[in-house]
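Below you will find the structure I want to go over with you.
With one protein chain held back, the other chains of the complex are shown just where they sit.
Chain IDs A, B and C follow the sequence of writing; residue 1 opens each chain.
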Amino acid sequence: MQSIYWKKMNTFGDKWTFTSFGESHGAAIGGVLDGVPAGLSIDFAMIREELERRAGKGMVGASQRAQHEPDEVEWLSGVMDGVTLGTPIAFIIRNKDARPEDYEIFKHMYRVGHADRVYEQKYGIRDWRGGGRASARETAARVVAGCIAKQELAQKGIRIAATLVQVGAETDPAKFADTIAAYQKDGDSIGGIIECRIQGLKAGTGEPIFDKLQAHLAYAVMSINACKGFEYGTGFGGVTQPGSAINHISGGIAGGIADGSEIIFRCVFKPTPTTPKAGIKGRHDACVATRAVPVVEAMTALALVQVL
Amino acid sequence: MQSIYWKKMNTFGDKWTFTSFGESHGAAIGGVLDGVPAGLSIDFAMIREELERRAGKGMVGASQRAQHEPDEVEWLSGVMDGVTLGTPIAFIIRNKDARPEDYEIFKHMYRVGHADRVYEQKYGIRDWRGGGRASARETAARVVAGCIAKQELAQKGIRIAATLVQVGAETDPAKFADTIAAYQKDGDSIGGIIECRIQGLKAGTGEPIFDKLQAHLAYAVMSINACKGFEYGTGFGGVTQPGSAINHISGGIAGGIADGSEIIFRCVFKPTPTTPKAGIKGRHDACVATRAVPVVEAMTALALVQVL
Amino acid sequence: MQSIYWKKMNTFGDKWTFTSFGESHGAAIGGVLDGVPAGLSIDFAMIREELERRAGKGMVGASQRAQHEPDEVEWLSGVMDGVTLGTPIAFIIRNKDARPEDYEIFKHMYRVGHADRVYEQKYGIRDWRGGGRASARETAARVVAGCIAKQELAQKGIRIAATLVQVGAETDPAKFADTIAAYQKDGDSIGGIIECRIQGLKAGTGEPIFDKLQAHLAYAVMSINACKGFEYGTGFGGVTQPGSAINHISGGIAGGIADGSEIIFRCVFKPTPTTPKAGIKGRHDACVATRAVPVVEAMTALALVQVL
Partner (left out) sequence: MQSIYWKKMNTFGDKWTFTSFGESHGAAIGGVLDGVPAGLSIDFAMIREELERRAGKGMVGASQRAQHEPDEVEWLSGVMDGVTLGTPIAFIIRNKDARPEDYEIFKHMYRVGHADRVYEQKYGIRDWRGGGRASARETAARVVAGCIAKQELAQKGIRIAATLVQVGAETDPAKFADTIAAYQKDGDSIGGIIECRIQGLKAGTGEPIFDKLQAHLAYAVMSINACKGFEYGTGFGGVTQPGSAINHISGGIAGGIADGSEIIFRCVFKPTPTTPKAGIKGRHDACVATRAVPVVEAMTALALVQVL
């Protein structure tokens, strides 16, 4: 069994450090968010709404299981009377449907197309337990932490808004639901592109050499399951345009540093691999990109609080 | 004057830490590379060749100044008789053409389209001195450190090879020189796409949650000046393909972890903003993507030594 | 209200990262221990015993409150069937006696001689909420994490044993209980010296420049409440001896690196400030050094797993 040193496996950030924990079939998932200033009023209703967005409540093509998870957040520390104390904020979301007898099954199977398969194939060992962390359920904890970061950012006049701008070849939002429904009916899945806009970031935010603002954002967003690409400003499409035509487009960042204008980036999510068409029965997401929207916002918020 | 805490401004990595220093018009640029194991034989000829690649020696459209910089590396510590000692490797490249009288000029002008302009416009202060770090000359230090990382990777059977795969709309490498020459003749500039392939990376390399291998690579590559996007595997183009058609394409990474197959990623570089057509006289790069190829390899190597 | 950036306030270590959370009067205290290898069998009975040692069960002069806290550990993640999964280990200890109505009291008082007083006096603000983290109750989480570290160390043949070697002027362990009882009877408190021995640490462990092994140990131990000093090898007492007489005594470390022999260090704990004699009623520890012994071991273990 190979020994790998995974230094920051479950922690994101060094100013606001967010540590995520929990297996999808263990007692609970949760997180500890440290570095949040004292005195921030937590908007719990907004956190519930964002968790429902992530769960795909009422969305076409969203996994039935995700939609029915209650995702109730239990606050353990760092918050009193709805206000942050400046101490680490620990929270958990219990796995309501966790059943010990289910564990046995995972010893003798693995979910095709998921990370556990890679472990199995490449290591020659049965790493059936890792599946619990690779589960997209872990992103619920990111959304909770990201909401707190967004609330802090909002106080400083910074607003993050991500939207789905493409599903398959379709770019008309009015037709996204139909497009997804068609793939779902066919037992298939489809990818999507999310655009994220950041407004109100003060000019001068970011770092000029290795920790350019775009590098930080790319790192945060590329850590989301199924994300296959990141671009900002002129992006990949700009390659066909000469400098004389496009150099006025900064995407909000120059030399790694915010220039005070709106920052726009895009990221692409691949289709989920576990579909009926691939021979895998069960409830699946026909387009994970729809549910990734609040996760993109959460990771963007967690990235931005590091560099303020 | 706003105070910003830029924690890792000039250091990359936490296992092999590379600290870059030096202003383009100061005494020298250079770096300290710490964490390199003892006993690695340094291939100095390879480092010279890579620095010449970065300088664009003999390339169509490359800046005349870059081509004529000698870039002689002076080794200060960490290497004896051509072998690493396990101690920090410090090196400098003297700025041969640094002239103190030139500094005066920068007090009263700034280079259009560069980071110093942003500072000027947004802070209301004259940060003419920062230009020295924002200069692309800083990438010479990255190439030196990246070469040492590549040499360590090569010993473990890992090979990194980046190539220019698109210039403007042109995808036939045979025609890149002519395409660039045409833009140069027109006093304009053009972007390009670089593809990078990593072979020999052991399955299991990478981290499952925040520090996914793709997140690390995106962070490293997006820190290069003029890079506007990063994608791997099916990338942005995969958005139009259903899951049933493309889920066999992993791009070499599953769940953030190398699956042992070749890793392929692409990144796009925008055209340089300082061109005659934009009204800026002087020697410019007609296509910076050509000279970015060894820098992409260097940053990829520096990213990979962190996760081995 | 002044804003202070406390980067690593609640996290210890960068290989095994231990994040502590929880207010003494909130829902729970707890921790997340990340970086623990998969496959370690957790000895829960040992953890219970160590928590009882920390609580001072049956010890002369130990706080009545600490002795009667149940300290039941609830494991949330990272452990299955008593074995570590390689994923972050999250655990909580519920504050059984937490009563919301108690919070109101702290708004209008502060405990003399504690950190909350310093906040009050110096900032001019009422930071009554910080008391919850400054409480020695937080060390229970350290002991849990430290036990897991000790179990890993034991597997590698490394043994840590701390003992109380001095109470006031008394150096005969047989007389410690009587000495403490005398101070307690007098409504006073007394300090103590703890000696800690590390056996089995492989020669070569440690770092030669800034992260010398002794620097790591000092940092870990000096982070314990009431610890006022750290010494190893010849320590302070060696100052009167010439080099010719004592240079054979290494204390197990040379040049920052373990030499393979037993490492011996000592640390001193001051008397608790809240005593009847100081006019403060309530249950107090007559000699906190007695209860610090397992905490010294825990922090030593957490320091050592970083450098293995």
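Just so it is clear, a contact is a pair of C-beta atoms (placed from the backbone, for glycine too) under 8 Å apart; a residue touches a chain by one contact, two chains touch by 3 or more.
Keep in mind that this is a model prediction, so the values were computed, not measured.
Within the entire complex, contacts from the absent chain reach the displayed chains B, C.
Set against the missing chain, the residues C:Asp34, C:Glu50 or C:Glu231 yield one that touches it, C:Glu231.
Here the missing chain is touched by one residue of C:Ser77, C:Asn95 or C:Gln214, and it is C:Gln214. Although one chain is hidden here, its contacts on subunit B can still be listed: residues 3, 5-7, 9-11, 14-15, 17, 19-23, 26-30, 32, 34-35, 37-39, 74-78, 80, 85-90, 92, 103, 129-130, 132-133. Subunit C residues in contact with the hidden partner, per the touch definition given at the top, are 2, 4, 6-12, 14-15, 20, 113-115, 117-119, 121-123, 130, 133-134, 138, 166, 168-169, 183, 186, 188-193, 202-205, 207-212, 214-216, 218-220, 222-223, 225, 227-236, 238-244, 246-247, 251, 254-257, 259-260, 266, 268, 270-273, 275, 277-278.
One rule holds for everything that comes next: only the chains that are shown with their structure count from here on.
Chains touching both subunit A and subunit C: none. Between the chains A-B lie more C-beta contact pairs than between any other two chains. In whole angstrom, the spacing between the mean C-alpha positions of subunit A and subunit C is 37. Centroids of subunit B and subunit C (each the mean of its C-alpha atoms) stand 46 Å apart. Chain centres here are Cα means. That of subunit A falls 28 Å from that of subunit B. Chain contacts: subunit C has residues 5, 14 touching two or more partner chains.
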